[in-house]
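A single protein chain has been removed from this complex, and every other one stays in its place.
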Amino acid sequence: MSGNTLGLLFTVTTFGESHGPAIGAIVDGCPPGMSLSEADLQLDLDRRKPGTSRHVTQRQEADRVEILSGVYEGKTTGTPIGLLIRNTDQRSQDYGNILQTFRPGHADYAYHYKYGLRDPRGGGRSSARLTAPVVAAAAIAKKWLKEQYGTEFYGYMSQLGEIEIPFKDAALIESNPFFAANADIVPQLEAYMDGLRKAGDSCGAKIEVRARNVPIGLGEPLFDKLDADIAHAMMGINAVKGVEIGSGFKSVTQRGSEHGDELHPDGFASNNAGGTVGGISTGQDLRVSIAIKPTSSILSPKESVDLDGKPITVQTKGRHDPCVGIRATPIAEAMLALVLMDHALRHRAQCGDVKHPIPSIPAARPDSVKD
Amino acid sequence: MSGNTLGLLFTVTTFGESHGPAIGAIVDGCPPGMSLSEADLQLDLDRRKPGTSRHVTQRQEADRVEILSGVYEGKTTGTPIGLLIRNTDQRSQDYGNILQTFRPGHADYAYHYKYGLRDPRGGGRSSARLTAPVVAAAAIAKKWLKEQYGTEFYGYMSQLGEIEIPFKDAALIESNPFFAANADIVPQLEAYMDGLRKAGDSCGAKIEVRARNVPIGLGEPLFDKLDADIAHAMMGINAVKGVEIGSGFKSVTQRGSEHGDELHPDGFASNNAGGTVGGISTGQDLRVSIAIKPTSSILSPKESVDLDGKPITVQTKGRHDPCVGIRATPIAEAMLALVLMDHALRHRAQCGDVKHPIPSIPAARPDSVKD
Amino acid sequence: MSGNTLGLLFTVTTFGESHGPAIGAIVDGCPPGMSLSEADLQLDLDRRKPGTSRHVTQRQEADRVEILSGVYEGKTTGTPIGLLIRNTDQRSQDYGNILQTFRPGHADYAYHYKYGLRDPRGGGRSSARLTAPVVAAAAIAKKWLKEQYGTEFYGYMSQLGEIEIPFKDAALIESNPFFAANADIVPQLEAYMDGLRKAGDSCGAKIEVRARNVPIGLGEPLFDKLDADIAHAMMGINAVKGVEIGSGFKSVTQRGSEHGDELHPDGFASNNAGGTVGGISTGQDLRVSIAIKPTSSILSPKESVDLDGKPITVQTKGRHDPCVGIRATPIAEAMLALVLMDHALRHRAQCGDVKHPIPSIPAARPDSVKD
Partner (left out) sequence: MSGNTLGLLFTVTTFGESHGPAIGAIVDGCPPGMSLSEADLQLDLDRRKPGTSRHVTQRQEADRVEILSGVYEGKTTGTPIGLLIRNTDQRSQDYGNILQTFRPGHADYAYHYKYGLRDPRGGGRSSARLTAPVVAAAAIAKKWLKEQYGTEFYGYMSQLGEIEIPFKDAALIESNPFFAANADIVPQLEAYMDGLRKAGDSCGAKIEVRARNVPIGLGEPLFDKLDADIAHAMMGINAVKGVEIGSGFKSVTQRGSEHGDELHPDGFASNNAGGTVGGISTGQDLRVSIAIKPTSSILSPKESVDLDGKPITVQTKGRHDPCVGIRATPIAEAMLALVLMDHALRHRAQCGDVKHPIPSIPAARPDSVKD
């Protein structure tokens, strides 16, 4: 299983470069008989696509996905689902002399030494554009999990640079370009981004993602723990530098008497675990947090060397997101959905249909979204 | 590839439960012709084993590993290496009524609903004891990477509960039971642990792991990025709740002008990336940090429910580590080594022998261990 | 790794149905830096494509392949190679009432019970049309193996129905629509096929495939033996019912004194092994033979049942190959090339570059093509 495939049973294999003719994916292992159309995939693609506000890259891509196979008369057939997205707005001339330089923070240096050559147009394969087919593939997983288990996903930005974004209401998330669950803070975020853009600089962000109504029992004891596979998926997103489950790094300063989530007859009393213990889901909300580094493509000049090792100055023009975190929320949701989908099938393989908990115990008391 | 196997080419498949007759692993894909004996594996096993100080579990296990195959006349043959460690000190009576209860923070609840039954003796498969065969397997990887590329691994505790542990000198790490790179703080750590033990409580910890002299070019563009596979491996260790690469969560508040590591003719000027960009190693030191939650097995009573959903009080006796983080350093090193080993082989498969950088640029200026 | 992916390191994942909008593949793990263009793939695609003689299906497909990614300025970049072939000549009306019936010898019955629904247009995913992307992908493997090791592949039909086809000269293979290495017998084969077509019937065939200049040492001791993976690949071709390596079923009646290939200072004296012992290649020619069943789609009426279990008569019109074996030669070559490619990379991963034999022994005396 090569490096461009995610999953063991519900697999997503992608291809494509930022400025090649097309990008796409093959989704294999989808259960048969589910209604599916391109419209089902377009919703999340549109949430992710560029050019939708002044705070993201101005590249214009319709990101229209075409389903090439695996669906017959509106139903999945169980055979691979081919997904194709044509690239339409490639301005390769913007990236002219990248082949001669190693841009700081970019994959140039690593690709150069790994492969001996690279496609410099728009970052080639290392571009965040490659998350589009993943988001499309994950929409299939989300739909199936919703229909089977009522599982739902939502993510939001919890921090932009230094600005912490208090959670107010999940209903607000889609109402602003930052995926902030908080309307009051949006003007502050906009001003912050405007300032950054003027300064020719970029910033990091923190994203929270959650899944609700997660089947109990997903994950494997060793190595392929549910949280381990989530960490793999999240750290596989461009620019992610950290992943937390539940209390995350805060658990370092917790006591055992505080951290271990007590069980009451009406459910779990807290969710420090973030929905998984021993690597296996408990039915509580899955809670994942990721750190996204500041965009490396900035106008501010930085020092580097050229292919001969001579010092040069790099200044990136082109069209870039000044904070890649702004468009990361649907991507993080997608990765979480793909991991859950894969483990739902793995669990069903080994253990048969998902078991229901003892009736007297709710699988979990849904987390307050404010906790 | 089931959930108890790590790696694609250098694979470690483990078996065993805490209090079963034996634990072990099969290591497949090891290059042939390397000198190997049980002594090579024992060193790290001894660093990890229980009962070596009053701050860890008092379970007495010699943790003697037996090599059952894959080595002929002191050399690896390229065939699978079978590793066996007999369990000797199992006091199963300590764990009598666990089957009737779900201990807070433990895997009991999740295993119960996943499998419908579980081995309660010492936590069964969810015990940290299962890291022993992994540590043994990783010693093989460490040896090969050292011989091939000069790669070296070292880890240390950077925080114990609230106590941050300033890095002083890597030479101090092995001189104290905490793997602290700092001798002065050890009395404080000991007093802290004594206090916890008296209080019947436990605490979390933070561990740093590094690899030096890492080959350039390891990792795959999408999904199986080097850092993604590191995150997977680290989050697969018992009790880990967070993983960071390089600047990690600190990068959220960094600017792009600060974060992107500049290149000078004598090498990289900083290492915010933590040794990997675009998911591929740069030759800089790999820098990984993990959060370990407080041990769930504590004397302090906690509330839970029994199999009938009736409220009960859980108080864990048995022998436990009051901070599982104390013994985690060799385990985290092991996981990092296994990921590097696997990717070194994957890289060699696709790209042939590791390339050397342009002569005028050192692959990377070694990080100051104080940074 | 789901069922529509072949290979561990050089992976081919395909999608598509016979009469959907397109078919294609993602080829992952290709070494970087190799020259590659669509013309390199078209040659074998043209050898496989339908409509080229009166003895095969009259469906007209240009089978033009488009490379969507993984190649930059004419060189492979090491990232996934996306391949797309649009379907152009679908006459779905020919297959109208297939959904109500289980055609004898077809996959209808099995798909119906596996998935609960199926795409009936042209056999959907079970159509031999799906071998087109595989042939395109394998052309990449063939090119790399040729450049690295001088490896060459050739196949030919050795039997058509009852007619055994004596091997005369490999140069004749491409000169007739049967891939017969024998020009004299072609009129007899043509008359045979004409007779079958008039009778509304079909026949089986036997195909031989060989690889020459195979690197020594490919294959794994257990399970993933080179011959085991070859058998897997060959039996994965539509309509294949048997696979032999070397002497194959003839070895049942051989004595050990006869079968074991002796080694002389100038090389192996015979090749009963077919180029692999203990599952590992010896450098001798790989010799594989496959049995292909007669086409199930025939005009002659056959009995079956409908979805209600009621007896019906099935008579297949549409456009079909009266002997699918006629177009199977390039497909079998393709599968062999993919297996060798994957194992060449696996071997390089574990053991480094392929070793050369002791100079005094030719790796193998090339088989006489007449043996």
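Going in written order, the chains are labelled A, B and C, and every chain counts its residues from 1.
Rule of thumb we're sticking to: contacts are C-beta pairs under 8 Å (C-beta built on N, C-alpha and C of every residue); 3 or more make two chains touch, one makes a residue touch a chain.
Please read these numbers as outputs of a predicted model, since none were measured by experiment.
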* **Interface with the unshown chain - residue positions in subunit A** => 1, 8-9, 29-32, 78-79, 221, 345-346, 348-353
* Asked: Mind pulling the subunit B residues that touch the left-out chain?
  -> 1-5, 8-11, 13-17, 20-24, 26, 28-29, 32-33, 66, 68-70, 72, 75, 77-82, 84, 114-119, 121, 124-125
* subunit C residues that touch the omitted chain in the full complex -> 1-6, 8, 14, 102-107, 109-111, 113-116, 125-126, 130, 159, 161-162, 201-206, 216-225, 227-236, 238, 241-265, 269, 272-274, 276-283, 291-298, 300, 302-305, 307-311, 346-347, 351, 355, 357-361
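One rule holds in what follows: only the chains that are shown with their structure count from here on.
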* To do: Could you tell me which chain's Cα centre is nearest to the average position of every protein Cα atom shown?
  => A
* When the centre of a chain is set as the mean of its C-alpha atoms, what distance in Å lies between subunit A and subunit C? -> 39
* **Centre-of-Cα separation between subunit B and subunit A, whole angstrom** => 26
* Return the distance between the CA-based centres of subunit B and subunit C, expressed in whole Å. => 45
* To do: Hunt down the residues of subunit A that sit against at least two other chains at once, touch-wise.
  => 1-5, 8, 14, 114-116, 125
